[in-house]
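Here the structure comes first, spelled out in structure tokens, and everything after it is commentary.
With one protein chain held back, the other chains of the complex are shown just where they sit.
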Amino acid sequence: MKRTGVFVCHCGINIAGTVDVKKVAAELAKHPGVVHAEDYVYMCSDPGQNLISKAIKEKKLDTVVVACCSPTLHETTFRNVAKIAGLNPYRCEIANIREQCSWVHRDRSKATQKAISITRSVVEKVRRNESLEDVSVPVTKRALVIGGGIAGIQASLDIANAGFEVILVERSPSIGGHMSQLSETFPTLDCSQCILTPKMVEVAKHPRIKLMTYSEVQEVSGFVGNFKVKILKKPTYVDPDKCTLCDECTKVCPIVVPNEFDMGLTGRRAIYIPFPQAIPATYTIDEKACPGMFDTAIACGKCADVCKPGAINFDMKPEVVEVDVGAIVVATGYDLYDKSMMAEYGYGKYPDVLDGLQFERLLSASGPTRGRILRPSDKKEPKEVVFIQCAGSRDPELHWPYCSKICCMYTAKHAMLYKHHVHDGQAYIFYIDIRSGGKNYEEFVHRAVEEDGVLYLRGKVSRVFEDNGKLIVWGVDTLTGKQIEIAADMVVLAMAIRPSKGTEELAKKLKIALDKDGFLAEAHPKLRPVESMTSGIFLAGAAQAPKDIPEAVGQASGAAAKAVAILSQERLFHSPTVARVLRNLCTGCAMCVNVCPYEAISLKEGKAVVNEILCEGCGTCSASCLRNAIQVKNLTPYHIQEMIRACLGG
Amino acid sequence: MEKIIQKSAFPQWLKSLQAFKIFLPKRASYGWELSSNHELQEIPEDYTYPVVPPKKLIFPQEEIFFEFEQNPEDGIKLKEILPEAEQQVIFGVRPCDGRAVKAMDLVFGGTYEDPYYWRRRRQTVLVGLACSQPPSENCFCLSVEGSPSSEEGLDILLTDLGDRYFVKAITEQGKSLLSAASSLFSEPGTRDREAREKIHLEAEKKIKRHLPSARELPERIKAIFDSDFWDEESLNCLRCGICTYLCPTCHCFDINDETKSLAPLKGRRVRTWDTCQFPDFTMHSSGHNPRPDRASRLRQRLSHKFLYFILLFDRFQCVGCGRCVTLCPVGIDIIEVLTRARNHGA
Amino acid sequence: MVSLEQLKEEVKKILSSGNIKYFIGYESLGSGWQVRPAFMRKPEEVDRLVWTPACFHNLVRFLHDEKRRRAREKNPDTRPVGLLVKGCDSRAINVLVQEKYIERKDVYLIGVSCELMGVIDEVKLKRHLPGLKPQKVLFGQKETIKVITDNDKEIEIEASEILADRCLECPANFPVVADIILGEKIKKNVTSPYQSISPYERMSVEERWSFWQGQFSRCLRCYACRSVCPMCYCDECVADSIAYAVTADTTADEKAQKIKWVERNPEPSENIFYHLVRAIHLAGRCVDCGECERVCPVEIPLRLLNKKLEKEARELFGYEVGFDASQPPLIACFRDNDPQDFIR
Partner (left out) sequence: MAEEFEPRIVAFLCKWCSSAGADLAGVSRMEYPPNIIPIQVMCSGSVSPLYIFSALSHGADGVLVSGCHPGDCHYIKGNYYARRRLALVKKLLEYIGLEPQRFQMSWVSATEGIKFTQIVKDLVRELQPLGPQNKLRRKF
């Protein structure tokens, strides 16, 4: 017979207000095997904790139930109390009689009865708990950062500066991400590249950062502290060490394709450098575009002919590099919502309907127009520009329900900068609300309105269409209720922020979850915002949710700190409530192997075997087993069965 | 005491037995069953015998011994539950099943009387019905010292003479059943007696299956106890409980505590049928199982019926009803097996 | 038409080759029409072999005994076991392979095509011949079954009249896996594969309850249904009240923690629990060989439970049992678009 102690917390009046805690303690005292039951005003307080440890020692308790608030809050607290008092922490369980009882009911007697049922079932559970020791694993002291945007750059630098090796993987030929495309940044209006490039250089020069551009994560296995990652290095066909950046090759390359850096507003050659300050500073041959590459019929090779240092090597092959890392930071960033989805705003039909990033390029001194704002169609200066916010955001019916967050600010910036370039022009902004939470943001928006006379119109645009050279914008001003028609020269859509292309596939490889909108899901919306649900994998930047630069950088440093917290350990400890196989019942049908989300189960000699380090203890295996031959420690079918009986008084 | 009752008067006889719970043969989806349904007024012409033998009315599949309850104040309290003493009459008991009850009496009686069994047994009157046709093509009662008109274990034996029954009251209990409605019964004439004799004799001739010199079996079984004979014979066995659960003489049981609630601890101790054919029947908590395979379990079943029981009570623990033969899903035929057992190595 | 002679030849061949441990087929039971599983080791034993519409047993089930025997023996004879398999039986083989209970190489399969026939239903047969005792039941000419009765009358019966429901509703009349297959592969179109359950589906909840309650209250828990089932190969069933799959490394705790999901008493609640567990555990595994229903001494229509879940598995998840040994089991896989209209 067990010796169980039950401790009922009043939580001031939070519990005692609705639940008759004295009665709960009294009833539980009658429960077979319960040798001690008491109530106290705040169990989590020092005196409360002392009560528990005192009782454990004096009454020789071997199991403890604390009936109090949700286990998410004080489970650790009380398990530590038990531990210090000499009990195995897994012999202490929490009965949640606050969040799931006292706070949600009014009828005192019914709430009390329910509290008793809940506590009883937990008593029956804990009595069947075994003492467990945490599982320990060594740590590979190296981090992988996926994505070379500002978030990835920041995370890499922070981890590297903490003294750990970092492998930074970037899909495109250069790091820098979208930030490198921006003209100026709100609310300070300092030049984006001017503040970004020093960090890019720092990355390139950092002794502990291994930069792998034009590379993609192919396969991830292993677990926190011990990931194995396969990285595919795509061939650039240019040897960066030999390349002198003379740019002769692009002059002779006959192929022109849209330049993704300029968001297609200009063209680039099949051999190209994404932008002058690209890191690594070297050229890349776009194998999809280059005729010399696969279609041997047109063996071009002009670039190779003019390349004096002979940096061009058509025989370069893709290579797969396998690396061991202890932690992973995912910073894969965002793309803009595909504008072709917004037919109502005439995108695609009209060259002068642009998205935010295209407008950034127009504004950028290094952009296609060298910083002059000209209409793509006729290179004329637009005198009337309409900015449309929430294009695709906050639109649950047709597009995306969420707010893309940064559009309010960058649209204000766009309008402002437009006015700085075109003094006699007029900027209109259609908005639903203006969300300018953030340091100096509100002031920034006011500046746009007051100093630069940007005209804000509250309402949605119903339609954009062309009428002899003008873009006619139909909208409603919901404040005045008036129909509005503006004949504009240019329309700029603040498109919704989407997770970058390929985020879903990557998430699958990493076995991390996505939220309903396709962004990477954090472990807890408030308390664990930079952790994924898979331990050892952290999130930074817009891949987790739309963010502006300071937020992305902040989160990146947070993720880095989390990663460092792991890398700085010699060994890691892992919850021991993992699956166990009862070999005599197991028939080796491998259903559990099939269902395990973590590939933690394998078959050896016809029986299932659990890798305790990989196992997260979800129990999906146990429900799939027809013979209860695999069970999660301390939450076995036996525990559940007895909990059911106890709470039903049967 | 020997009487005649017209079938037309049979329902009135039933009426006169209101003090009893009356069981009569009833056609069920799966065969014949003994039912206490009040509509029943007669024994149907085409009645053979019930799939589930009458043993279940005396030795039910579930028997509650006692209830227990524990509370902190005064420890554990026990409350014995004896079967509610309801008088019952079972009509249409075939002679083999009657003999089976006799065999059960030996098991549950003797030095220790099982109170639960006897409480029911003493309240039960068995009204037999002699077989004019063998109820099954696998009947072999003659080979195990029984007969289609055996009276052993019965209180009354009816013989169907077409429009009337020849009623022979064997025990006092049986006689009292007639006296309750004496007006319905007339004295049998010689014609009736002859008819009865004839039916009994012819019935014996109609029995197709035989297990010659069964009395030799105990020795033969001992002789081949350790041979691989049993492995061969049990190859088909599914280790199900049909042969034993539906055997009129099998009486093995299991006892379990069924807890109803934990706080306070409440529950009951229950006896249920069990069978030597289930692998867990002889399972030790150590994990050792003295009868690990189907061979040893088949051997046990036959040894119990044709060896141990004879040593104990000098009679077979098989009444030759043939149910196990008919109902075995894989055609394990006790008659064939025993015949082979007798010849094995001989 | 399957030729018995050819069948015997094949079995003799493989037995004399010594490549198989033994062969499981059918032989006549006594002098009657019924048959029983027969184990043959030597070619000369093969003459006992029969193939009739009474060969309903699913012989795959006997592989459990073989596996247990192997587990017991020190150095077991690991040659494959020969089996005679019908369409449904062969699908049972696939499921056992799928669940890694056996390997394909553990069995040598002689498949027989049911063509447009199948096996008979004993109850239907009896109902069809009131007062007559069948002596022999044989395959007749196209889609008829020939019955020879005790008075040596020869009766030709439309197969559909006395075939088991499972055969009438079976679309897979041809073995899906076998080393040799006898008989023709004839496309069989089954118009209403779920005929037998539709009446119950149409019932109201209460009607269904009173039906099933009546059925389950009869249950004797003789466990013939699970004993005969090719999928019920667990050494210890969750319905068993004591732990008896015990090995040297079983801890006292494991024994003590054996859960009594079901009490041993035959009260309706316990019987229903047992049958519910069995039904759900057979979802996506039952090949509808119908044996559980056939062997039940009190004729509980167990097939109706398994058939229902077979139907749901097909309609909700597009899952077919036993055709592909490499597919993951029904409840060990999912589709992103599995229906969830029942979820709030």
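A, B and C label the chains in the order they appear, each numbered from 1.
In this text, contacts are C-beta pairs under 8 Å (C-beta built on N, C-alpha and C of every residue); 3 or more make two chains touch, one makes a residue touch a chain.
Please read these numbers as outputs of a predicted model, since none were measured by experiment.
Student: Please identify which residue in A:114, A:199, A:339 or A:394 touches the non-displayed chain.
Tutor: Touching the chain that is not displayed is residue A:114.
Student: Given the contact definition stated above, which residue among C:3, C:17, C:195 or C:213 touches the chain not shown here?
Tutor: Final answer for the missing-chain contact: C:213.
Student: Go through chain A and note every residue touching the omitted chain.
Tutor: 70-72, 96, 98-101, 103-107, 110-111, 113-114, 117-118, 121, 511-516, 521, 524-525, 533, 595, 597, 616-620, 622-624, 628, 632, 635, 637, 640-641, 643-645, 647-648, 650
Student: Kindly note down the residues of chain C that lie in touch with the hidden chain.
Tutor: Against the missing chain, chain C presents residues 200-201, 205-213, 238, 261, 263, 265, 267-270, 272-273, 276-277, 279-280, 283, 305, 308-309, 312-313, 316-317, 330-332, 334, 336, 338-340, 342-344.
Student: Suppose we count only contacts with the excluded chain; which residues of chain B make the list?
Tutor: Looking at chain B, the ones touching the missing chain are residues 258, 260, 268.
FYI, only the chains that are shown with their structure count from here on.
Student: How many Å are there between the centre of chain A and the centre of chain B, using C-alpha atoms for each centre?
Tutor: Computed value for the inter-centroid distance: 73 Å.
Student: How many angstrom between the C-alpha centroids of chain C and chain B?
Tutor: 31
Student: Whole-Å distance, chain A centre to chain C centre, using C-alpha means?
Tutor: 51
Student: Send over the residues of chain B in touch with two or more other chains.
Tutor: none
Student: Counting only residues that touch at least 2 other chains, which ones in chain A make the list?
Tutor: Correct list: empty.
Student: Which residues of chain B touch chain C in the complex?
Tutor: Touching chain C from chain B are residues 28-31, 51-52, 61-62, 137, 235-236, 238-242, 245-246, 254, 256, 258, 270, 272-275, 278-280, 283, 285-287, 289, 292-294, 327, 329-333, 336.
Student: Looking at the complex, which residues from chain C come into contact with chain B?
Tutor: Contact set of chain C toward chain B: 29-30, 32, 34-37, 39, 57, 61-62, 65, 68-69, 72, 133, 218, 220-224, 227-228, 240-242, 244, 246-248, 250, 255, 260, 263-267, 291, 294-299.
Student: Which of the residues in chain A come into contact with chain C in the complex?
Tutor: 128, 130, 582-585, 587-591, 594-595, 603, 606, 624, 626-628, 636-638, 641
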